[in-house]
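Complex shown without one protein chain; remaining protein chains in place.
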Amino acid sequence: MNRNDVTEKIVTAKVAKGIQWAEVAEQVGLSKEWTTAACLGQMTLDEKQAAIVGGIFGLTAEEQKWLQVVPYKGSLPSAVPTDPLIYRWYEIVNVYGTTIKELIHEEFGDGIMSAIDFSMDIQRQADPKGDRVNVVLSGKFLPYKTY
Amino acid sequence: MNRNDVTEKIVTAKVAKGIQWAEVAEQVGLSKEWTTAACLGQMTLDEKQAAIVGGIFGLTAEEQKWLQVVPYKGSLPSAVPTDPLIYRWYEIVNVYGTTIKELIHEEFGDGIMSAIDFSMDIQRQADPKGDRVNVVLSGKFLPYKTY
Amino acid sequence: MNRNDVTEKIVTAKVAKGIQWAEVAEQVGLSKEWTTAACLGQMTLDEKQAAIVGGIFGLTAEEQKWLQVVPYKGSLPSAVPTDPLIYRWYEIVNVYGTTIKELIHEEFGDGIMSAIDFSMDIQRQADPKGDRVNVVLSGKFLPYKTY
Amino acid sequence: MNRNDVTEKIVTAKVAKGIQWAEVAEQVGLSKEWTTAACLGQMTLDEKQAAIVGGIFGLTAEEQKWLQVVPYKGSLPSAVPTDPLIYRWYEIVNVYGTTIKELIHEEFGDGIMSAIDFSMDIQRQADPKGDRVNVVLSGKFLPYKTY
Amino acid sequence: MNRNDVTEKIVTAKVAKGIQWAEVAEQVGLSKEWTTAACLGQMTLDEKQAAIVGGIFGLTAEEQKWLQVVPYKGSLPSAVPTDPLIYRWYEIVNVYGTTIKELIHEEFGDGIMSAIDFSMDIQRQADPKGDRVNVVLSGKFLPYKTY
Amino acid sequence: MNRNDVTEKIVTAKVAKGIQWAEVAEQVGLSKEWTTAACLGQMTLDEKQAAIVGGIFGLTAEEQKWLQVVPYKGSLPSAVPTDPLIYRWYEIVNVYGTTIKELIHEEFGDGIMSAIDFSMDIQRQADPKGDRVNVVLSGKFLPYKTY
Amino acid sequence: MNRNDVTEKIVTAKVAKGIQWAEVAEQVGLSKEWTTAACLGQMTLDEKQAAIVGGIFGLTAEEQKWLQVVPYKGSLPSAVPTDPLIYRWYEIVNVYGTTIKELIHEEFGDGIMSAIDFSMDIQRQADPKGDRVNVVLSGKFLPYKTY
Amino acid sequence: MNRNDVTEKIVTAKVAKGIQWAEVAEQVGLSKEWTTAACLGQMTLDEKQAAIVGGIFGLTAEEQKWLQVVPYKGSLPSAVPTDPLIYRWYEIVNVYGTTIKELIHEEFGDGIMSAIDFSMDIQRQADPKGDRVNVVLSGKFLPYKTY
Amino acid sequence: MNRNDVTEKIVTAKVAKGIQWAEVAEQVGLSKEWTTAACLGQMTLDEKQAAIVGGIFGLTAEEQKWLQVVPYKGSLPSAVPTDPLIYRWYEIVNVYGTTIKELIHEEFGDGIMSAIDFSMDIQRQADPKGDRVNVVLSGKFLPYKTY
Partner (left out) sequence: MNRNDVTEKIVTAKVAKGIQWAEVAEQVGLSKEWTTAACLGQMTLDEKQAAIVGGIFGLTAEEQKWLQVVPYKGSLPSAVPTDPLIYRWYEIVNVYGTTIKELIHEEFGDGIMSAIDFSMDIQRQADPKGDRVNVVLSGKFLPYKTY
């Protein structure tokens, strides 16, 4: 058994039972973004969170233990994603990558925006021309250390 | 001559003269994100915008014309970026890619978040534990058409 | 269980029973192009469509639910396709890619032809020198937004 | 000197003089698609066509000779294109590849749609919901030979 | 079930029973080259041919149907083949590729040698210095169309 | 200076002067296939051959010396060729690779067809349905040695 | 001009003048590891540091400005390094990668060892069996945030 | 059965039983770094060590024999690791690779730091600003031999 | 069943029974290098050799037949090997590749060292400074043919 087996069991149960990620998040008591990532095998739950998720998706005690093990992260099957929705994000990184770099350095100096001390919030933004996906990314700025 | 030559000339002039992207954006009258992307060879300026940018960076009339030609986009030298700041964004796509996909589909159904009818806003968010980079991405949701 | 399992079951049933994609499309009431893509795991059906497809290919209730889940898209096993028919399309993109880009930009300015708000129609065109494959692609033009 | 040098000279002259591909095609007397591909280094012109193109873009006699040499074709710098407009075409091949294969084989049997005995026509299609790019691809069907 | 399963069953039966490809070809009534390619999952048989092949290798009715479905072609597990015999052919394409291109274009103009309307004949050529493999490739020349 | 420089000079002179490879081969006294490969930087000429080639293309004494140095072989810019004519050959290797392997082993046992003790002959074969490219490849069979 | 030009000028001057990195570091007043990385185009110097480095290597005022611009980081020409010394480090990551991951997670939980708030110290460790390279890496542990 | 099967069994048992690597190492009597690497399929145990590890994780006699066979090393599923913790190490190699090379050569001359006669020690270093991961790498310097 | 299945069975039996390759070679009556390569699925045995190998490893009659079929060669799972022992050989090819090429051409002219009419002998060479691996490679020189 490994974490992928648990992820597949969760996703299969989700389809079979028609569970929504937002409902899962509500029960876990964290954001839907973090909770979904955890259920998809990218984050680590504590014992109590694992029990809640295990209850929703019908996981065994051993499967719940796997949710508490730090996974080998990375959710995509290829370096350049083929799925159109995920590709658009890769395209943003590809087209705007140097722009993002320039502007963060202009504001903060040399360093990075953390992808660890990081949160994401995805919302629908109503718009008469067609609703928009509104995403807020927040990452701590970490300056390069001199030594 | 090609667009890359013009981009290099812009970047060289920026370093030599100590120009800030935010100042350029203010003179162009658009966001610093779009303006920087345009100066870095990813967006297309109109004649008036090109003249302003040309004035700031000392571009010839022919170089200004290149700013008005749609460029071959893509700002990174390799499929997986090596620069740490840009890599963190690639990592977000890699780790959270399936999460983003699930949540947008849960809210909107099948389709994508546009990377064309799209805007980005990068801000410093003061935080006592260390300032944060706050980024808002807004893209129109485009549903898959059945036919 | 996952969407690939359902796709394989559909294709196996198709060969065993000698079903034509055109017949499936007629029963679903949509184009043969969209219907085939959906059966091959690239599009999302609604409940009613899934029931029709499920009836034709002998799918269980759970398998029909999978047809209603947005799939991870991308139908090819390698970045450059090895199958000669599909390669010819890749070759068209490779040889004519910059031409397509130039002509769409000459007509419409900076932007893209949507692959989401998109339709395709494949027809036989009788020709005394040898029949031709006639394909009409129609995609909404999406201009790059300035902001 | 090689064909790429001639292509770059053509593109540089086009930007400097503001030439339209449609005008070039009209003078050459062929479609704008074929003519643009030829000017971008993908097709071979005859002596008369080369003289017309040479006149428009100010090419020397030797440069005109290069237009008459069969080029090493392939217009993209990477196997998966980074430019969003061209990527959308790659995405169509990736998402719809197996669909296209199934439907052409269902209609014609084993074989391919030629990318050589092939033509393409790109048109603007007015649409109140937003104009569309309409592309007609026509390729001779070539059946696999048994022997 | 898919075509690969059928190919593996054929190859397993061939080893177990000691069948020769030349014998199969004789019974099918076509060349050993085409027949072997078909048995290895690269070509499409008609019903009668599939019955003969099925009889030789002990295939079920459903497996024989798979032989009549156009396969996803491409017989090699990697872009650059590792097997020394097949690599030598790749090497010929790599070393002589531009030579082949130059000479076919010198004789025929712009176009290709078809890999579809194509045949291959592999023969032993006795030679006192060591026998030779003699291969004749014959492909229709297809000129690029202007339009 | 390196061999590529000499190859480019040869090709540039060929275009400028309208030289045919067949004429060069006739003067060198070898096949057009070997001679073209040598001029394109894949084979090694002896002093006399180099002098003849040097005379035709206007090479200096030093450039003629480079023709006598064994080159780093490989004439293609990417592992999978993008040029349609050369790709068709790659496709033949990809589709027929395992077939070629099976048939040569069936006839000769374990070993390879040499790409070194090898010759190639490319001819036009008149055909009322469209002329064909006829290629004869002849390579010595080299059996694997046991030891 | 770009940062690579400055790096090349520094390295060329180093060879010509026989400068040691340790001497440069001493004058800059920082570790030899950080200073070398900065001179090789991976770190950002402040004005004063740039003046010292510029003095040592004979850089112009504009070149010194480039040292103060955040560079596009990544010092290796290929994803898997070919140089044996650097490869050994890649091998350590490849062989011990999952071990490092397990042990850091066992001690600290889910998170990473920072490569930004990071320092490195390389020392010779005398050893009668052959001197050893002793490297101390120190990176702040950054726990994954839940939200 | 192969070594990967044994590794998976070990990891599954570890999760089910809540075993710590440090405990395993204590029982084996070697460092936690070497012991973990061995359990993860990268090192070779002797009979006695294999018996201890086998006892802890419930391995059969045959599985214990596999622990004594030299494994095919390499613990990562892709050339560039996707897991953020392991990527940071790859990033260190990528950003600091040339720096490490310069400084080791400056101190020792041409040669490498061994990854075989090598040890690693990972420790928590308490720090009021946030604890740090402290890693000591020690590898014998191996000078290039002249001959 | 395929050759890989037979190879895995051989390797599993070897571990379970503690068989040495040198013993197998002695019974087969050929070198340990060729015999090991054959058992690992890279060479073709005759009926008698297959019976001996089958006896040692407990193979069925059908499995022995697979040993007599020419295998698809190539023993490594990736283009650049990750295992340190095998990587060192790849490194030798990478670092010394052009040297080997120069020296063989200096001695023999244009051609190759055969990897087919080839033998290898691996021996321990006692050395007070540490024993050495001594490998003798012997390949027939094959000159390029002119034609």
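Annotations for the structure displayed:
So that you can tell them apart, the chains are marked A, B, C, D, E, F, G, H and I in the order they are listed, and the count of residues begins at 1 in each.
We adopt the following convention: a contact is a pair of C-beta atoms (placed from the backbone, for glycine too) under 8 Å apart; a residue touches a chain by one contact, two chains touch by 3 or more.
Because the structure is predicted, anything quoted here is derived from the model rather than measured.
For the chain left out of this panel, the touching residue among G:33, G:63, G:83 or G:117 is G:83. From the options E:25, E:59 or E:95, the residue with contact to the unseen chain in the full assembly is E:95. Counting the whole complex, the residues of chain E in touch with the unshown chain are 80, 82, 84, 87, 91, 94-95.
Where chain F meets the missing chain, the touching residues are 1-2, 62, 65-66, 69, 72-74, 76, 79, 115-116. Taking the complete complex into account, residues 20-22, 32-33, 36-37, 40, 42, 73-76, 79-81, 83-86, 88-108, 111-115, 118, 120, 122, 124-125, 127, 129-142 of chain I touch the chain not shown.
Methods note: only the chains that are shown with their structure count from here on.
Interface comparison, E-I versus G-I: the higher count of C-beta contacts falls to E-I. Centre-to-centre separation of chain B and chain D, using mean CA positions: 29 Å. Averaged C-alpha coordinates put the centre of chain B at 49 Å from the centre of chain E. The residues of chain E that reach two or more other chains are 33, 72-74, 76, 79-81, 83-84, 98, 101, 105, 111-112, 114-116, 118, 142, listed in rising order.
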